[in-house]
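All protein chains but one are shown in place.
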Amino acid sequence: MSDAAATPPPATGAAPDAGPRDAVTAAAARLLAAKVPGAVVEAVETGRHPSLTIAADKLVAAARVLHDDPELAMDCCHLVSAVDWPAKTPADGPGAIEVVYHLVSYARKQGAAYRRSAVKNDGFLVLRVRVPRDKPEVPSVMGVWVGADWHEREMWDLMGVKFTGRASLRRILLPEDWPGHPLRKDWAYPVEYHGIPIIPPEGR
Amino acid sequence: MPPDNKLSPDPATAPSGAPAIHPRLALDPELEQSIILTKIDWLKDWSRRNALWPMAFGLACCAMEMMATAATKYDLDRFGSGVFRASPRQADVMIVAGTVTHKMAPRVKRLYEQMPDPKYAIAMGACVIGGGPYSRFGYHVVQGVDLVIPVDIYVPGCPPRPEALIDAIRKLQERIRVRGGDSLRPDEVLRNRERILAMSAS
Partner (left out) sequence: MSHEPVPSVPHVPGVVAPKAPPVVDASDLARALEERSMGQALRTEELVVNMGPQHPSTHGVLRVVIKTDGEVVTALQPHIGNLHRCVEKIGESLPYYQWLPYVDRMDYLAAINNEHGACIAIERLAGIVVPERAEYIRVILAEVQRVASHIFAMGVYGLDIGAITPFLHTFRERERGLDLLDHVAGGRLLYHVVRIGGVKRDLSPEWIDECHAFLDAVEERLPEYNTLLLDNHIFQERTCNIGVIPRELAVGWGVTGPALRASGVDWDTRRDAPYGIYDRFQFEVPVAHSGVAGVVGDCFHRHWVRFKETEQAIRIARQALRDLPPGEIQAKLPKTLKPPKGEAYVRVENPRGELAYYMVADGTDKAWRIRCRGPSFSNIGVMTDVARGALVADLVALMGSLDIVLGEVDR
């Protein structure tokens, strides 16, 4: 691993730079503070990367509130991604995997809050969930946004994030018996698969 | 053939093993004009190479160029190869157009096996020849479809232009003309693979 491996996620813990607040993120933070206490671990409302870090066990409740709220009405889960942040040394603990949700509202797109926000963050509300790398379990939001189904399956397939509380979590892109999760930073290329040889990157 | 023809077909006087033109046929100038005598193998190969029916087997980007080759401007029908069959059982040549992945490889092999003999395969595009741009970091891409099925003709390019695919069809026709229409022998499969590896190493 390169020394960049221990770089912390940019938005989390970064000093919020000056600038106007992101209206959507601020509204969501206020709403969650009132409806689901303890859900928001960290709120970054200004700067280039406004986002809310959510506690993993409160994620589904928070998602439900954001979806049902008539003002925000986050009716579409645009993308579920996961970023691998392995620890620099073993002493630093297991490292973390950050699951990132980009939410967007089609119902409220004409709203003034949306317009103000569209300048900065394209109207997206960004939720982050940080889980330990050796036990990456995140509750599924498939019950709230049905479209998250396939994205979650893909993140299990490629990154090995276990989404709990959903019907089945099968691989979606790779074959069922594929070794490991390729987007993990410590994943090693296999030498063959079902009798077909694979020349690793170093040999090419 | 005119209806008042006196030369009705007679098994006893069939031209097999006889001189090139039977004396009785040579007598009738009209018949001489309308009958071609040839070896049955030549006739078989001639008809085979001018009616190569490809299987519509599009995998990725190259499939778009394969469609363009069959469509308005390039019109693959001019070479007898415009009859794209959806079923491998009706096809002669499999144009593997696009990237073959490890998930797809068993299916490619199976489709090839479903084609009736003699059968040919054209590897269209860099991905199919040796993994192409994905060969280095693409963990899920098979580094050459000839690891899975025997390949007759390789068409380089990413994607190859329609002209290149037409050239490949012409090359395959030429190959059938010179070598005969049978499928590749195992030693030829190995030699193809070795030549491709040598070319990619140099």
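A and B label the chains in the order they appear, each numbered from 1.
The rule is simple: a contact is a pair of C-beta atoms (placed from the backbone, for glycine too) under 8 Å apart; a residue touches a chain by one contact, two chains touch by 3 or more.
Predicted model only: the values in this text are computed from it and were never measured.
Within the full complex, the residue among A:Val41, A:Ala56 or A:Cys76 touching the omitted chain is A:Cys76. Panel shows chain A; residues 2, 4, 7, 9-11, 48-49, 75-79, 81, 83-84, 100, 102, 106-107, 109, 118, 121-124, 126, 145-147, 149-150, 158, 171-175, 182-183, 201 of it touch the chain omitted from the view. Considering the complete assembly, chain B touches the hidden chain via residues 56-61, 63-65, 67-68, 71-73, 86, 88, 98-99, 101, 103-104, 107, 111, 133-134, 136-141, 158-159, 161-162.
Keep this in mind: only the chains that are shown with their structure count from here on.
For chain B in complex with chain A, the residues that touch the partner chain are 102-103, 105-106, 135-137, 139-140, 142-143, 147-148.
Per the touch definition, chain A reaches chain B in the complex via residues 173-175, 178, 182, 189-190, 193-194, 196-199, 201, 204.
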